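Yeah, one chain of the complex is gone here, protein chain that is, but the others are all in their spots.
Let's turn to chain A:
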Amino acid sequence: MALSKEQIAQRIAKEVKDGYYVNLGIGIPTLVANFVRGDISVEFQSENGILGMGPFPFEGEEDADLINAGKQTITALPGASFFDSAMSFGMIRGQHVDLTILGAMEVSQNGDIANWKIPGKLVKGMGGAMDLVASAENIIVAMMHTNREGESKLLKSCSLPLTGVKCVKKIVSNLAVLEIIDGKFHLLERAPGVSVEEIKQATEGDLVIDGEIPEMNL
């Protein structure tokens, strides 16, 4: 069975290590916060200006002056701090944030990512994604392996306008965990019950399958 969005987030949460400052993008990445182990210390950064972002507020306690990058009302945890946008992106470009998790429309086998624009269709903008992918050392992409038509989103080269070049190192899709090494997708783990053959079919880019591929542990 392919993973649900929650399960993708659950698998990515295993990549979050003790002491990490983490930036979560909009969509599936936001869900990752719900699955991070309780016994490790992690701080979430939202690029609109908070470190130490907490869960949604209780009803009646929403504060219009306290939102995340998705414009959702949030809370600040003990130890949190607020800062302005220039400093926020200083943290990001200066590589002080340990892990960036974001979504993608397409990823290519050399690590290019496209996630901000579909020409001729609606253009909403890149927000902070270009700054994040250009600077982060450690980027994990959360995405669906194929589009609604069943076409692969893991490609030899991206067809959509790029957000960044040669920056993605790890992908967690609804079918697999993959790493990008030397211009190729390397299959690391399969979603429970998904065969290597299914993953091969769903991957247009070059896929390296080295030995027995384990099922992922959620």
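Everything that follows uses one rule, which is that a contact is a pair of C-beta atoms (placed from the backbone, for glycine too) under 8 Å apart; a residue touches a chain by one contact, two chains touch by 3 or more; residues count from 1.
Assume contacts and distances are computed from a predicted model.
When the unshown chain is looked up in UniProt, the name that turns up among "Quinol oxidase subunit 2", "Magnesium chelatase subunit D", "Carbon-phosphorus lyase complex subunit PhnI" or "CoA transferase subunit A" is "CoA transferase subunit A". Residue in contact with the omitted chain (choice from A:131, A:179 or A:198): A:131. Although one chain is not displayed, chain A still touches it through residues 46-50, 55-74, 76, 82-86, 88-89, 92-93, 112, 122-131, 134-135, 161-166.
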